[in-house]
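Dropping a structure here in structure tokens format, bear with me for questions.
Here the complex is missing one protein chain, while the rest keep their positions.
Per-chain numbering from 1; labels A, B, C, D and E assigned in written order.
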């Protein structure tokens, strides 16, 4: 389990919008994988036909959810951005 | 593990009701999967007959729970919406 | 991964007692599964004899724990309800 | 996934000591399993010789950790109970 | 899933340093396993050669991370202990 400095790590957890925060969460998920096994693009082995593929994608989605929670808290949940009518449904 | 901007990302984490917040949590779970593997609807491979299907659905439910936690906190748990008598049981 | 409005979603996260909050957490766990695959009662396939059954039940218990954490926080941990002597052990 | 009221649910999340809180966390982990599949003691099928047994126990430990986090927060981490010298190591 | 009082449970979540808090988190992870299946040292079955061993160790590490989060919060993240120059990298 390597310990290199990950490439291109974001300078800040602050994001302008929830969407930018979500993209940042996806980036953090990927950087931990790269830092652990930098010489292999392990996730590229996730074949769409592989029986485990759906589970792997759900697992990635879980990691993104944890990072997104952190980032949303860092940004105090972007309180000034309010929904247009009917937005969230 | 792709890094595209997910389509149709919600503008805000604010939701009018817990139910709208829950639907938003389901949306976020799905968007992370799409952002990771956009060309495949991997979750469509979850056959109802598949032995692992129940576990996969539980795993999705787990991701939704993490996102719902974030969204509930963003909305300060909707304190003004109180149960009718006997509602929560 | 569907996105329908779940049926019978609770109106509020407020619950009178920890027990009611726990029942609500179980309900939320089930609703995410239903929203994802509404036409199948996937969890009904969890046979008691199935080798994976214990693991599946532990996984459900995990999802309930995450939702219960959210609901307990929403209710500020029910601080006015204090144990009778020896209650919690 | 049943939705019965679990038996013997604790009246409160308040606990006198971290140890009592931990026991409560173990109780909550078990109650979610019972509420989901009341007619089967699925966890009794966890044979000590079973290859998956260690993983199942770690998974149970994970659920306990989530509940303990909730209970510790409910009790404000028992700040008045301080270690004797060298306690925590 | 037993419910005995775990042996040697720590009296407090307070720890002098992050390292002591981490050791405490490892202890809590182990105590939940022991409380669940006291008559078996299930984790001793984790053979170093076993194909699932790495995954099991990662799962243990996950449980430790959840407990460490709780303990770090209990100790308000040890704010008075600041890094020597370059410590955290």
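One rule holds in what follows: a residue touches a chain if its C-beta (ideal position, glycine included) is under 8 Å from a C-beta of that chain, and two chains touch if they have at least 3 such contacts.
Keep in mind the model is a prediction, meaning the values are calculated, not measured.
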{"item": "Omitted chain - touching chains that are shown", "value": "A, E"}
{"item": "Footprint left on subunit E by the chain that the document does not show", "value": "17-19, 22-23, 25-27, 29-30, 33, 43, 46, 48, 51, 53-55, 57-62, 64-66, 68-69, 72-73, 77-79, 81-84, 87-89"}
{"item": "Touching residues (missing chain, whole complex) on subunit A", "value": "1, 3, 5-6, 9-16, 20-21, 23-24, 28-29, 31-33, 35-37, 39-40, 42-43, 45-46, 52, 55-56, 59-60, 62-63, 66-67, 69-70, 73-74"}
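We take it that only the chains that are shown with their structure count from here on.
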{"item": "Partner chains shared by subunit A and subunit C (touch criterion as defined above)", "value": "B"}
{"item": "Given subunit C and subunit D, the chains that contact each of them", "value": "none"}
{"item": "Rigid-body rotation angle, subunit E and subunit D, from Cα fit (steps of 5°)", "value": "60"}
{"item": "Between subunit B and subunit E, centroid-to-centroid distance (C-alpha), Å", "value": "29"}
{"item": "Approximate Å spacing (C-alpha centroids) for the pair subunit C, subunit E", "value": "26"}
{"item": "Multi-partner residues of subunit B (each touching 2 or more other chains)", "value": "23, 29, 33, 43, 46, 55, 59-60, 62, 66, 69, 73, 89"}
{"item": "Overall pattern in which the protein chains touch one another (line/ring/star/complete/other)", "value": "line"}
